[in-house]
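Take a look at the structure set out below.
Every protein chain of the complex appears in place save one, which is left out.
Chain naming follows the written order as A, B and C, and within any one chain the residues start at number 1.
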Amino acid sequence: MKLIKKYIPLAIVFTFGVLTLASYYIPHKISVDYTELISQWENIVYAFAFLLGLVSLFYSHYNKIARKADGWGYSLFVYIGFFAMVIPAFMSSGKQSTDAGITLLGWAFRYLYNALSSTMFAVLAFYIVSTAYRSFRIKSKQAFVLFVAAFILILGKVPLGQIIWDSVLGWTKCGVSDVIEWIMSVPAVSGKRGIMIGISIGAIVTSFKIIFGIEKQYLGKD
Amino acid sequence: MYDSMIKNQFGFVLFSVLFAAINVSAANPSQAVKKQTPAGAIPPIENLTFADMPYDVGGTALLKWNVRPTDTSDVVYQIYVSSLETGGWIKADEFPADTRTGKDIELPFWAWNASVKEHVVKVELPNYFGEAQTTGSVFNFKVVTIKDKKSFDSGIVSGKTASNWFRLDRLNNLILLIMIIIVFFWAVSHAKRKGLFIRRIAGLDAIDEALGRATEMGKPVYYVPGIGGMSGISTIASTFILGEVSKKVAQYDTQIKVPHYDPIVMTVCKEVVKQSFLEAGRPDSYRDDINQFISQDQFSYAASVDGMISREKPAAIFFMGYFMAESLLLAEVGATSGAIQIAGTDQESQLPFFFTACDYTLIGEELYAAGAYLSKEPMLMSALKVQDFGKLVVMVSVFFGIILVAVGARFHWDTFVQVILNLFGAY
Amino acid sequence: MDFLTHFWTWFCGFFIITPAWMTAGAWLAAGLTIFLFSFLYKDNPFFKTAEHLYLGAGMGWLLQVSFYSVLVPKVWEPLMNHEWLVLVPSLLGLSLLTQFIPKISWISRYGFTFLMGYGAGLAIPVGLSTDFISQISGTVQPLSMMASMTPWMIFNALLVAFGVICVLFYFFFSVEHKGHMQKVSNIGIYFLMIYFGAAFGNTVMARFSLLYGRFDDLYAFSSAKYLYATQFILIGMVVYFAVHAFLTRGKKEPEAAR
Partner (left out) sequence: MLKDKLQKFFKIDRRWIFLLLAAMLFIPIMKPLGLPNKTISRDVQHSFDFLEKVPAGSFVLFSLDYDPSTRPELHPQAMAMIRHAFKNNLRVGVVTYIAGSTGLIAEIFEKVPKEYNKVYGKDYVVFPYMANPVAVMTQMASDMYGIYNKDEAGADARLLPVMQGIKNYKDMALVVEITGTAMLDYWVAYVGDKYHIPVIGGVTGISQPGYGPYLQRGQLKGLLGGMKGAAEYESLVKVPGKGTSGIDSLNLGHLLVLILISVSNIILLLIKYL
């Protein structure tokens, strides 16, 4: 039992890990075909994993409704929203538009899903302002550097800011867009690059731990 | 022809010979062309040869011939290709005669002899023929020289392309990989050694403070593991930290809530939290609804978690894992609801927002180190050593690379500079 | 059977998108947009409704996507053509669902391990090449043009390299940051700060444009063509908040969002 519960899964990790790793160094047709096939498989497995989420969501909101928990009425809207997307999808077989114009799915996407998701995204504009107000306070030398970099970037991105810069600092003969380009391509690059390099090594080490079966928390307990 | 490739100026990449040898066996015989004497001022094309493009999947041919003194910008070369024995010529390329030498093929020095004395042209056969037939069948090629509207045909060369077995150009990558594997296994096998040092990580010292406050106020703690899948490194690191945090939560007898984006991550986290409560000796306080599935859609996840935070007003919130644009959506609502916030992510684009909106932030790699720091588990600690080794490699290479390249460029040692750049080239 | 087909055609006839549908859509979109924005003022039933609707719609959309772009073309159609190989990933995928049955949940490990192995194998060489080797070469390469560089450019190239080394020092875990180490890693923090500040400032514009886009839509929905959807809903919200504030006056208001 331990074999099929534990060792075969670990063998699967090792096999696919090593094969995928090796395919990077092997240009042969076989390796190209392998990569193509496996990435397609991965796609399929993920599509099934999605069902896992769907069932969990339905289950937890069904529970709320069944127990008449606080605010259970809202849980009904989860189902309404779900069917408002799924039924049109089946009616128009997943197509958002046909020759005749947009379908019901296209309509639902545009006025329901897209309205909601782009609004949620747009809320960020408000938060970015209130975060800036709260946290760009110069309490230390480091905060000062943070402040200056952000200030210049915010200023120089709009024409009005450029006009202000030119009228105040025009004598330096150094346009704000040049300063921005310098910040983005010199000091900011080193900061970003340092983080990236560190992360990549961490990711590589963790990936090794997964492939060699040292890291197996994701398997859960026996 | 591959002999010239191996004839490297630098002996320190001896093992490349080994790999080159593999390629020699895969290469196809090419045919040299007998001299022809076209009429006109232009000398004939010399040494026109066919070769398979090395280190690729097949389907790409290389044509090489000597650069002639008459190759100026007003002379034009045309390349023709045919799959038939006679006729059926298709024009594949056209370029001024003073371009396209061996130097323009982007391969490192250990895999390619970048000579300016040779014209080298890549012909990508799948552009003109069916994908299936381009590897393995014989094709004919010819080069036409055009000057002052007069054209001169070269002889015909033929050959077939092959699927190769090794990306010799990625040798530097492979060597680095092998080095890391060796260091990795060395570190792992020495993991039992006690007392490995690890520096202080500010954000993690604040965990106790945050949990203490939550206990005092009698409010819950939120742990947000982000929107990554289980194969994401940050998510794996996050589950480790969750284990340690929930252990402490169980000890303090506080409440914890973990809203999830990915169902697989949720099942793993369930195990982790259950185990932690068990280890803390409080299995009775474990409830199944600690881990809650929210949604697998980025912004509806954010909207829902925002709603939960603003309603329950938790005392402490942890954001650990993979985050995208929702980072600020979550952190700002948490900040306004008055919670102590500790964040950590390896998404460098989101770090600025966590950094400004949260009280403590684990920057990039610190998130990976956090698990080791909290648990002091020898296996994790030794992995940290490997990471430090990697960083050391980078620091040393950057330091010496800068000096060598600068000196080389200053004194115009072009080949030397090229060699150094090739060593750090990604192909 | 005939009747059913007939009925279905008749039923679908209702859902051909006419201008009336567009107007209804405008009301829906304007309403949902304003409901979500109302959270900025404070939590309210309208936001909760929109939030829950969004939960369902998001999952519905994803289901539709994974059904029509993966399951149908990549599983169903190959099976119909007797390509049995797709059964392997399908079974691996189905194995994940055993998570719900604790007794056999170990079967799901087969699916997990496949995903993890593939992911890890993919991450290693790509990480090495793009985030490791390329970043080193990106730091070193600029100086190869030394001969044609102005002193300012040389300074910049050296500054980038210096910054990278300092930042990496900051991430060094094996040594305590004391003395000189402390100084170097502190310089690293300054570089990080500049990056954070610049990245923050750089994003402000993009987020504002998104908000501008939303407002632009709301403005479009406020026209007579859409029967003044925006105005009506906005006024409705204001009235709700006013009435709500009036009714709960005197009661201890839960601490408002700061």
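Some points to look at:
Please note the rule applied: contacts are C-beta pairs under 8 Å (C-beta built on N, C-alpha and C of every residue); 3 or more make two chains touch, one makes a residue touch a chain.
Please read all numbers here as calculations on a predicted model, not as lab measurements.
Interchain touches from the omitted chain, evaluated on the whole complex, reach A, B, C. The missing chain, though absent from the display, is touched by one residue of C:Phe15, C:Trp76, C:Phe215 or C:Phe232; that residue is C:Phe215.
Only one of A:Ala132, A:Ala149 or A:Ile201 touches the absent chain when the whole complex is considered: A:Ala132. The set of chain B residues touching the chain not shown comprises 124, 127-128, 336. With the whole complex as reference, residues 40-41, 202-206, 208-213, 215-216, 219, 256-258 of chain C touch the missing chain. Mapped onto chain A, the footprint of the missing chain covers residues 97, 102, 114, 118, 121, 125-126, 129-130, 132-134, 136-139, 147, 150-151, 154-155, 157-163, 166, 177, 180-181, 184-185.
Keep in mind that, in the parts below, only the chains that are shown with their structure count from here on.
In terms of C-beta pairs in contact, A-C outnumbers the other of B-C and A-C.
Taking the mean of C-alpha positions as each chain's centre, the chain lying farthest from the centre of chain A is B. Ranked by how close its mean Cα position lies to the mean of all protein Cα atoms, the top chain is A. The distance from the centre of chain B to the centre of chain C, each centre being the mean of the chain's C-alpha atoms, comes to 23 Å. Chain centres here are Cα averages; for chain A and chain C they lie 5 Å apart. Those residues of chain B in touch with two or more other chains are numbered 170, 173, 230-231, 233, 263-264, 267, 294-297, 299-300, 303, 336, 348, 351, 353, 356, 363-365, 387, 390-391, 394. Multi-chain contact residues of chain C (touching two or more other chains) are listed as 36, 39, 48, 50-52, 54-55, 57-59, 61-62, 96, 99, 105, 112, 115-116, 118-120, 123-125, 128, 130, 132, 135-136, 139, 161, 164, 168, 171, 192, 195-197, 199-200, 203. By the touch criterion stated above, chain C contacts chain A in their complex at residues 12, 15-17, 21, 25-26, 28-29, 32-33, 36-37, 39-40, 48-64, 66-72, 74-75, 86, 88-90, 92-94, 96-97, 99-100, 105-106, 109-128, 130-132, 135-136, 138-139, 156, 159-164, 166-168, 170-171, 188-205, 207-208, 210-211, 213-214, 217. In the complex of the two chains, the chain B residues touching chain A come out as 55-58, 135, 163-167, 170, 173-174, 180-181, 184, 188, 230-231, 233, 236-237, 239-240, 262-264, 266-268, 271-272, 275, 292-300, 302-303, 325, 328-329, 331-333, 335-336, 346, 348, 351, 353, 356-357, 363-365, 368, 379, 383, 386-387, 390-391, 394.
Put simply, chain A touches chain C in their complex at residues 5, 8-10, 12-21, 23-25, 38-55, 57, 71, 74-86, 88-89, 91, 93-94, 100-126, 128, 132, 141-143, 145-154, 157-158, 182-201, 203-204, 206-208, 210-211, 218-220, 222.
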